[in-house]
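Every protein chain except one is present and positioned as in the full complex.
Going by the order they are written in, the chains are A, B and C; count residues from 1 in each one.
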Amino acid sequence: MTLEILYFAWLRERVGLPRETVTTEAATVDELVRELSAREERYALAFSDLSAVRVALDQDLADFDASLAGVREVAFFPPMTGG
Amino acid sequence: MTLEILYFAWLRERVGLPRETVTTEAATVDELVRELSAREERYALAFSDLSAVRVALDQDLADFDASLAGVREVAFFPPMTGG
Amino acid sequence: MDIRVQEAAFDYGAECARFADGRSGIGAVVTFCGVVRNDGGSLQAMEIEHYPGMTERALRQIAEEAGKRWALADCLIIHRYGRLTPGERIMMVATASAHRADAFAAADFLMDYLKSRAPFWKKESTADGSEWVAAKSADEAALARWSRRA
Partner (left out) sequence: MDIRVQEAAFDYGAECARFADGRSGIGAVVTFCGVVRNDGGSLQAMEIEHYPGMTERALRQIAEEAGKRWALADCLIIHRYGRLTPGERIMMVATASAHRADAFAAADFLMDYLKSRAPFWKKESTADGSEWVAAKSADEAALARWSRRA
């Protein structure tokens, strides 16, 4: 499965890029996060406190236990501060 | 005691004038209302349902049992409908 | 604090812009504009009567009370009287504050109080004649929301 992964705000800064294409067999967001964190220190740092991370699947907010089946775009970002 | 009495909205229409100067010995608003109502039918009609009448003494909302001591201007009007 | 009671029309957009302009400490501006509504299409005109002197005094008291309850940088009330036609703007309020909750609550409060506590009376004219608008019990009930001094 190929996913487009996007990072915003300080997650983008810690990971060091705004987006990347990843090939993975992860079934859930949690599994994807573990896979990325195992890959390189910058990901482990970015995902070190998941209570400060939000995720959207195909541009809808989701939970970390959500399935990635059929998903094309995953975005990670801190809690939103609009308005 | 001389009072300036003002009427607004349908009270003005029923009494037939916007303001008048009245000499009275009424001690309270209630007494003034009774005095006016006894004077002529148009006042009795205007004051027939006091639940629909509000009063202001010197431009502050007041109750019907309020004293008229020191008051110069009394205004009668229906519940307000601003905004 | 800016309180205006006037017969003339006012420019809602220009007032909003002026009110929001050139302030440094604020983060939130809320404005409300009341418009002459024409529910059934039958309204020809609305005549607004008021009590000169007391009107300004009541509006000022309401605005001062809002200033005691919330942290406001400023507030504005404009209310017209005289003859208005459907679609015309009757009145507006604006509040400015550091935070949105204060600006919203204060504007809402100003509206509730001036609806039922400022000496304005509306008379509606249709082809069938004209009639004084009755005060709504919902408007009186709305005041209970601000129960610290209702």
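Throughout what follows, contacts are C-beta pairs under 8 Å (C-beta built on N, C-alpha and C of every residue); 3 or more make two chains touch, one makes a residue touch a chain.
Small disclaimer: the values here were computed from a predicted structure and weren't measured.
Which chains here touch the chain that is missing from view?
A, C
Touching the left-out chain: which of C:5, C:29 or C:59?
If we include the chain that is not displayed, C:29 is the one touching it.
Looking beyond the chains shown, say which of C:17, C:71 or C:134 touches the absent one.
Result: among the candidates, C:17 touches the missing chain.
Which positions on chain C touch the chain that was left off?
Looking at chain C, the ones touching the missing chain are residues 11-18, 20, 22-39, 86-87, 89, 98, 100-101, 103-104, 107-108, 111, 142.
Go through chain A and note every residue touching the omitted chain.
Residues in contact with the chain left out: 6, 8-10, 12, 56, 59-61, 75, 77-83.
We take it that only the chains that are shown with their structure count from here on.
I need the chain pair with the most C-beta contacts, please.
B-C
From the mean C-alpha coordinate of chain A to that of chain C, what's the distance rounded to whole Å?
Roughly 48 Å, centre to centre.
Approximately how many whole Å separate the CA-defined centres of chain A and chain B?
That pair's centroid distance is 72 Å.
Quick one: chain B and chain C, Cα centre-to-centre, how many Å?
26
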